[in-house]
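As you look at this complex, bear in mind that one protein chain is not there, while each of the others sits in place.
Going in written order, the chains are labelled A and B, and every chain counts its residues from 1.
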Amino acid sequence: MNFWLVLAINSVTLGGLLFLLSAGFSLIFGLMRIPNLTHGSLFMLGAYFGASLVLWFHVEFWLAAVISGVLVAAIGAGIERLLLRRLAGAELAQVLVTLGLSFMVADLCLMEWTGDPISVPTPPGLSGAAHFARLAFPAYRLAIIAVAVVVAVALWLLLERTRLGAMIRAGVDDPQMARVVGIRVSHLFTTIFALGAGLAGFAGMIGSPILSVYPGLDQDMLPLALVVVILGGTGSLLGSLVGSFIVGFLFNFGQALLPDLAYFVLFLPMVLVLALRPQGLFGRYAP
Amino acid sequence: MRTTLNRRKFLLSTAAGIGAGALPWRAARAQTGKPVRIGLLTVKTGPLASGGVQMEQGITAFLKDKDYTLAGRKVDFISADTGGNPAGAKTKAQELIERDEVDFILGPLAAFELLAITQYVEQHKTPMMSLAGADDLTQRKPNPYFVRASATSSQAMHPMGHYAATEMKLKRVITIDEDFAFGYEQIGGFQQVFEDNGGRVVKKLWPPLVTADYTPYLAQISDVDGVVQGFAGSNPLKFMKQYADSGLKLPVCGGETAGDDALLPHFGDEAIGLISACPYTIDLDNDANRKFKALLKRDYDVVAGFYAAGLYVIGMVVEAALEALHGDTSDKEATIKALRAVNLKDTPRGSFHFDDLGNVVGNVFIRRVEKVGGSLTNVTIKTYENVGQFWPYDEKAYLAHPVYSRDYPPLKS
Partner (left out) sequence: MIPSRLAVAAALAALATLPLWMSGVFYVNIASQILIYAVFALGLNVLVGYAGLVSLGHAGLFGVAAYGVAYLLAAGFGHGTAIFAGLAVAVLATAVFAALALRATGIGFIMITLALGQILWGLAYRWIGVTNGDNGISVATRPAPFGVSLAGSTAFYDATFVVFLLALAASAVFVRSPFGVSLNGTRDQPRRMNALGYHVWMIRYCACLFSGLLTAIAGILFVYYTEFISPQTLALASSAEVLLMVISGGSGTLLGPIAGAALVVIVKNVASAYIERWNLLLGAIFVAIVIFMPEGFVPGTIRLARLGLRAAKA
């Protein structure tokens, strides 16, 4: 009994982290039609920034997380304006550029922080196990779930209740019409890319006490984000949320129950969705 | 039009290749006066990087102290990063042997890297000295050009199994270790001796080398009185933290890398009470160990540990062999013979010699992590002396059974 419960809660935690990572990816993919293959590297970059802030500049944990998010958002905005915008319309070229960038970011991180994994301490007060009803569970992982929920609500409010959100939704539904109506789509693109990148960087830092920060973190997280977005549907916040939890469960239970086929269990649904229902569970259109 | 342009580029690049290849890269060199070239295969990327960096520190501290001169010959030292995986080890081994023409290869770090390159290195007859486990390299598939001064993967875990059964009085354990050769051989060694002394391994868990989150495995630990792990590199840090965070309080036994002295400054209080078995221990009180620890502190400001000690000791063996050869490394057979004949008394790990298969026979120390004066350190609680790779078994009987693997020894039903 304990085994199932522990795994279930852990799945929800991973789901929360994946939501933070993939919400941005989904918006970028939905609005700009770019599968941003640099997203994993942005996650890792945020984790490295956060680790440096906490370990060497002694910044408080949550503040460091926000600062990392902002830094990565700025970098994301730079990438979009300087590189991706030149290739507007050339989707394939954009995919390839993000791929090349991921190589570069990964190597720059290796140069700056060396190859040794960095362990970020859990924020004080949340370390150790929380106990209820004879069960012990790492307190910090529960905190991540809470953060994910807060961010999900905030994003939902942004999309549904603000003008920016309305413009984003319009852009996702029909970019040509959005331009005709007078929405400055190119500004929107930069904003969304920055927002997505910032979320990824924030997620990287938040996840670091659990995952630690190491070279290859980007290549471990990117495929998971891809599966989430494909399963849930591009451009859909609800899709990202549901997809994240599905992937969280598939990953955890796969590792525990079918270790030999852990990745098969994870990617097969992605393949099937792409082949049979390309728009995913809640997406508006096929990639 | 396009095809013509491509052909021209093709011709140009071929011409460039010809030009580059025909340059006299290698001038003929005379043997005497030529520096001895030592290549190090280490890991500077990934979970094993912390060990790899220390390996390099250990050997460079040794060489620096000797002013890069051994037995009267200057030393050319080349370090290569394999990335901590067999494919990378293969590539770098090829570079060291074919491009840099090294006289000795030190390393690699990991057992699975060693297994991938041993055939190749043997073909080229390059003497190789590694601290990687890979039992079979000195057992069932011996490489005649290989010398191991640290231990086979199972060598330190045999005494650990003995200690766990006879002194800790554990009866049922779950083992958890990385899913690669070093992991299998450590756990196999522990299981063999532990079960021969009345204990029982109930379940074996194998997370991949790169695992961010051990929770799916920790969730499976129940109904036992102890946990056995053999994590390497920086994984022990992650594991112990997540172990404590999940509320588990069972005693933990570890291998030579699990309680590595060099990792202790990075552990939190969750490591207190961790028992480990290692061929090196920081509190061994002899001249060589004191000097070694001081050199590391002076050159790199780090705490000494298994990886650094391993390479420092290898440096001592290479020096002793070179002195016996009077600096002449031209005869590969003589070189390997000299290496295997080395017998040292005062080293950071105590005295040792090599058996017929090139593996070390020396001490294994059982230590416990304790908090002394505000910081964590290993305190030696028992020393098993003269432990060879087959201890406590007879060589023939031991070699008759297959090498330790994921499924050997099998779980008792």
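Rule of thumb we're sticking to: a contact is a pair of C-beta atoms (placed from the backbone, for glycine too) under 8 Å apart; a residue touches a chain by one contact, two chains touch by 3 or more.
Given the structure is predicted, the values throughout are model-derived calculations rather than measurements.
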item	value
Of A:Ala8, A:Leu55, A:Val70 or A:Ala93, the residue in touch with the unshown chain	A:Ala93
Residue among B:Asn85, B:Thr126, B:Gln139 or B:Asn363 that touches the chain left out of view	B:Asn85
Hidden partner chain, touching residue among A:Ala8, A:Ala130, A:Leu158 or A:Leu266	A:Leu266
Where the missing chain touches chain A, by residue	33, 35, 83, 86-87, 90-93, 95-97, 99-104, 106-108, 110-111, 219, 222-223, 226-227, 230, 259-264, 266-268, 270-271, 274-276, 278, 286-287
Chain B residues touching the omitted chain (full complex)	2-11, 13-14, 17-18, 20-26, 85-88, 90-91, 94-95, 98-99, 112, 115-116, 119-120, 179-181, 206, 208-209, 406
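Everything below uses one rule, namely that only the chains that are shown with their structure count from here on.
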item	value
Residues of chain A defined as touching chain B within the complex	2-3, 6-7, 10, 14, 110, 114-117, 119, 121-122, 127-129, 131, 136-138, 140, 210-212, 214-217, 220, 252-253, 255-256, 259
Touching residues (chain side chain B, partner chain A) in the complex	43-47, 49-50, 53, 81, 206-207, 210, 212-213, 215-220, 222, 234, 237-238, 241-242, 244-247, 266, 268
